[in-house]
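Missing here is one protein chain; the remaining ones are kept as they sit in the complex.
Letters are used for the chains, namely A and B, taken in the order the chains are written, and counting of residues starts over at 1 for each.
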Amino acid sequence: MPTALVNQKPVELQPGERLNCVQAAARVGIEIPAYCYHPSLSVVASCRMCLVEVGETKPDGTVVMLPKLVPGCQTPVKEGTVVVADSEKVKAARQATLEYLLLNHPLDCPTCDQAGECFLQDYSYKYGRSYSRLQEPKQIKPDKDYIGEQITLFTDRCIMCTRCVRFTREISGSAELQVINRGTHEEIDIFPGEPVNNKLAGNVVDLCPVGALCSKDFLYKQRVWWLQSAKSVCPNCSTGCSVNVDQNEDKVYRLKPRENPQAQGPFMCDEGRFGWKYLQAAERLTFPTQKTAEGEGVRDWTAVLNSLRQTVEETAKKSPQKIAAVLSPWMTVEEAYLLAGWLKGLSAQAALALGPVRVAGEDDTYPKDIHGKPIQPVKFTIRAEKCPNHRGVREVLEHFTGAVKPFAEVVSEAAAGKYDLVYLVGGDPFGWITEEQAKAFQKVKTLIVQDLLPSAVLSQASFVLAGGSFAERDGTYINHAGLAQEIHKSVRSPGNARPDNRILWELTGRVGLFHAGNLRKEIAETISGLAALQAGNLGENGVLLDSTEHSAQTAVVQA
Amino acid sequence: MPQFEPVLLARIHKADSTSLEGYRADGGYRAYQKALGMAPADVTKMVVDSGLRGRGGAGFPCGLKWTFLPKDHPGPIYLAVNADESEPGTFNNRILMEQDPHQLIEGIAIACHAIKSEKAFLYIRYEYGRSYRTLFKAVQECYAAGLLGKNIQGSGVNLDIQLHRGAGAYICGEETGLIESLEGKRAWPRIKPPFPAIEGLFRKPTIVNNVETLCCVTHILDRGVDWFKSMGVKPDPNNPRDPGSYGPKLYCISGHVNRPCCVELPMGVTARELIDVHGGGVWKGRKAKAVVPGGISMGFLSADELDTPLDFAGPGKVGCLGLGTAAVVVVDDQTSMVDVLFNCCRFFAHESCGQCTPCREGTSWMRKILDRIRSGHGKLEDLDLLLEVAGSMGIIPGTTICGLSDGAAWPVKNAIKKFRPEFEDYIREGRRSITPAQELMATH
Partner (left out) sequence: MPVLSEEIREQIRAEFPNYPNKRAVTLPALHIVHHALHQVSLDAIREIAELLELHPSEVHDTMSFYGIFRTEENPYGKRRVWFCRSISCMLRGGEELMQQMCEKLHVHPGETTADGRITVEFAECLGACEGAPCLLVDDECHVNLDEKSAAKLIDELR
């Protein structure tokens, strides 16, 4: 296996692997600071922050170093390459580069959003001088709040790394951002009247290493060092982008994509990035109810769950064929497993259906050409299927019922009076049931609705279970490609609402506390299609249902 | 020393120097005929053997660059002619294009045959309107006469020349800056590798050559390798990497001389001879304080360095960046070096493309410091700060993408190192020499 050296540390290179110095160094835990370099964008080597000394090892073992510095991001590393990133020359170059970058940079830290996660701050602290020698007035450039609906630009903070421009040209293809003027007068701008409003716009704010491009949604709202991050998955479509949910004091402030080489890479779309405001909607259901003869009645979880359990068990004994449940593709695998397993356990004839899978248009791929047509290779896809766990819920249903019953079927059967008890799990915060469909459930004696927001059918429910959002529970979502990822609770549910996993854990009579990892092991043993969950802990990047390792195992089991 | 008989400038004073008819009457395009009868590789070999080095500023061996093209490439291969001449003090390409356009066109045609290119782009700086019109007419004459286009003179060779006007940016003179500009983008030089010979214009193999270099190619084919090598400076025997400085060279002299002009001489004339013999001596009976050896990017020769031979190796030996464009500018002893340096710093700050950090910020910083010094608020430490900033930028230390930075840094280095007492006096006395004219242009 070829070996290179970075600061005397050996770096193993896989055969055929192409790494640059920055990547090779990262592999052995050495940071080579860089601004303009980004693995998903073209290499421009213009910031000059990653300058290192490089040499090669001759056949006789001597090392010949190049006399000049080279940018680490554009220099490939191969067998015998020696990278020196800690010499005096390199340190001096970094200090010089940082001094240059800070020359005209306004000292906005006290009011700048980026503080706390700013690469200019971090690198200055680690590699820079603590003073500037500029005695002349700084270049002043105007703020531009018209850059995009969601994006504002503090032009004089910009360090001209051009990541944002390259993103709009190479990833989204919409090319809204440009550089204007020349030399020290350069600024990022848009063409007047063509703001950055494409569906991937928010990514440029993530890409900006400093506080130049800021999110209007997040502007001045919170200091990042007060935020706590939970690793999760965006639920808004079946791409299932890995995200970090940032919250403080139980209030979510933003979602940011979390790099996942098995999922979507380092980006996410705006629909997901900004599509979580319902978490704090005033309309959120915040307490459970059970309708009694007198009216709305009981609001106590223990009482409601006990009563509900009793009702279901009784109905299962009396008329087992008149029970139906609709499992939303917004449920986690664990929740679907608990509910389906419990109901089937009580009545083998219980009808289990897949909740409505909302589809909006077609899969939207990027980048796009000048005419708006998608081009190859595809760098990002926003999927038409607007739910996080269609695949996961389907796997569970197929295991318990064979052919998966569509929602429409349950609706018409309920309208025809086929069911005495129907358990509806909502969960899609953007609407999942129409007035028409709701009418179909009027004849159902016992209607249970588990949801987080009101819907057309809510008023008809005998039992209302106030559930949580994706940000309020632990569980597993499986995306379009069969990647099973963990979601983690980040905030508490509002009021007396509860995360769905807890509701179902208690309802189905489980003892102790819900633990996703343990439950996954049980699921893996029970449902062969989900055997990949057997690790319990799926790691940061999730596991593929159909990974070869797993398939080999199933083959052995089947043999 | 016998008067040198010009070759490149032989025809410029003729009444009919720009027409095809006139050119042919003087034997023009016979070198091209000769080349067409040779295999491309043999033409390249001639140019390699001649020792011709690029006259655009870098002095890279021309024939060697041609050999970097990939063998057996399906094409297209492009030739980009660098007529973006913008180095302050330089005007020899302009003279060649305005006065003897066919000499250049013939050189282009020969080069294209050697590198198997069927398309040459002639990138002319915007301000050279007369050159553009002259070349346009000349190119049209060639098409009409079957010297350009398809199946040239029955040889089976095709060649198109496309004139392309620049828009006022010095950085378009940098090879890859020119390429980016020609492709329709902002002229941000590309990172190398890949080099243009591998991936250049429109991502195809491209050779970028200077106007004067291509004119030399014409005469190398016409008069032979031995003729070219019969003049100039042989390689330094102590330096195995020195390719020597052969052939005739156009030297520009301007500034404080009695007879600013462009003169053709064998490579290696000294600055002193150039000034005193060909430039008519320093004007107004004064002496030279400093002399720019090859465009301001190369820095300055001090008064006691005027015997430096102006070949590719000479200026470097006295701390200048190199020969550059061989454009000599004379500064007399009544002119302040602080003012001269300010002019240089202002130029580079204005022309920096802005892509990489040290150049974008450094050129502007150096200009601001000079501004402050010239408004009477300089400090002695500023001189060391200027040296430090100048020392940290350029492709020589490896901190920038292209050589504009080195060019921006060198005048600062030379001026302060060679004229430090003058700078210190200026600062100590709190002198103020910003002119009203300069204040009018202050923001740029």
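In this text, a residue touches a chain if its C-beta (ideal position, glycine included) is under 8 Å from a C-beta of that chain, and two chains touch if they have at least 3 such contacts.
Fair warning: this is a prediction, and the values are worked out from it, not measured in the lab.
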| item | value |
| --- | --- |
| Absent-chain contact - pick from A:48, A:182 or A:399 | A:182 |
| Identified contact with the non-displayed chain, of B:34, B:116 or B:164 | B:164 |
| Contacting the left-out chain in the complete assembly, out of B:312, B:347, B:365 or B:410 | B:347 |
| Identified contact with the non-displayed chain, of A:370, A:403 or A:511 | A:370 |
| Candidate in contact with the missing chain, chosen from B:255, B:309, B:362 or B:378 | B:255 |
| Sites on subunit B contacted by the missing partner chain, in the whole complex | 76, 85-91, 93-94, 125-130, 132-133, 162, 164-170, 181-187, 202, 252-256, 260-262, 292, 296, 327, 329, 331, 335, 340, 343-344, 347, 350-351, 353, 435-438, 440-441, 444 |
| Touch residues of subunit A, complete complex, unshown partner | 174-182, 190-194, 370-371 |
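In the analysis below, only the chains that are shown with their structure count from here on.
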| item | value |
| --- | --- |
| Contacting residues of subunit A [partner subunit B, same complex] | 43-49, 51, 66, 68-71, 74, 92-93, 96-97, 100-101, 103-104, 133-136, 139, 159-160, 179, 181-186 |
| Subunit A contact footprint on subunit B (complex, rising order) | 169, 186, 188, 191, 349-358, 360-365, 368-369, 371-372, 385, 392, 395-401 |
